[in-house]
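Excluded from the complex is one protein chain; the other protein chains are retained at their positions.
Then we have subunit A:
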Amino acid sequence: MSEVVIDNLGKHYGAVRALDDVSLHVAEGEFVTLLGPSGCGKSTTLFALAGLDRPTEGTIRIGDRVFFDAAAGIDVPAERRGIGLVFQSYALWPHMTVRQNLAFPLKLRKVPKAEQAVRIEEALALVDLTGLGERLPHELSGGQQQRVALARTLVFRPSLLLLDEPLSNLDAKLRHKARDWLKQLQRQLGLTTLYVTHDQEEALAMSDRIAVMQAGRIVQLDTPERIYRRPATRFVADFIGAGNFLPVRHVGHDEGGRMLVETGEGVRLVTAGTAPPGAGADLAVTIRPQHLRLSAAPIDDENRLTGTIVDRTYLGARHGYTVAIGDQRIQAESEQLFEPGAVHLAFRAEDTLLLDG
């Protein structure tokens, strides 16, 4: 059993709350990503799980073992948690060969020499590094070092795998490859995994569920699809790359029960869904750049806006446009080439989302 249960975890330094009431349950074999900007508490949560950072309140339990309980005064030291942690910098010991790095956790567990050799070979094979056991860390490429770090963690068969931005030191091409490979390996081993990143693309591609964190709190915990399509707050929408936020006022409903809103210029728009609970009359409507249609002539659609193209960026297959609408600026994309000047925009109600302003 390696279900992870984090309840009401908090870490306060005086008035500063690095972690604020963080609760997270990860099922056996699940891949959950903690996503957020730097300083949001995602690494602190990971290090608290590993036992390298001591929270001030809450509990951490894995399976039926309690690792941390502030109220009961339980804090199992890192070395007794049996949790594998892969560091952002890999933290390979520079004075030991790859094999010695891998042997270290086995020696600590008093694994017999013969079995050590077998398990090290297995782990190296798992990460495609067979035959590189005698190398020193600095003799390996960044991608290889990253896989050694992973092998060193897998070799002692941890009950839980923690990954702290393991791909951030790789170049973009390698990062894509490593991402797919890592995901496949995790499926193959069925290892419960907690992954920390600030890269939303990585999070969307790899995770079973994503916990978006902001200022020490989890603001949304959901599947990648729902995080992408239905961000709960403006912060999540922004972080996931929704792009455009147009301030609007709620004015009523149409006959189909859809929300009617009005922009600052008095343009009436139809939107999908409902306003988030507790929101006032001031809202924001989001539309992704690729969902906006541009045209030189007026478009006949339920949602229409007019604006002025102020900037154009060549993106390869498409063109990116910055369009001024009143005092707002929004981003749009199109395969068509438009010159700076007046332009018409249209979008479908189901491509919009209402958030609190």
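We take it that a residue touches a chain if its C-beta (ideal position, glycine included) is under 8 Å from a C-beta of that chain, and two chains touch if they have at least 3 such contacts; residues count from 1.
Going forward, contacts and distances are computed from a predicted model.
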item: Chain not displayed: protein name in its UniProt record ("Dihydroxyacetone kinase, C-terminal domain", "Two-component system response regulator", "Iron ABC transporter permease" or "VWA domain containing CoxE-like protein"); value: "Iron ABC transporter permease"
item: Touching residue (missing chain; options A:22, A:40, A:60 or A:83); value: A:83
item: Touch criterion as defined above, residue of A:42, A:152 or A:209 at the omitted chain; value: A:152
item: Where the unshown chain meets subunit A, residue by residue; value: 50-52, 54, 56-57, 70, 73-75, 77-85, 87-89, 91, 93-95, 104-105, 108-109, 152-153, 156
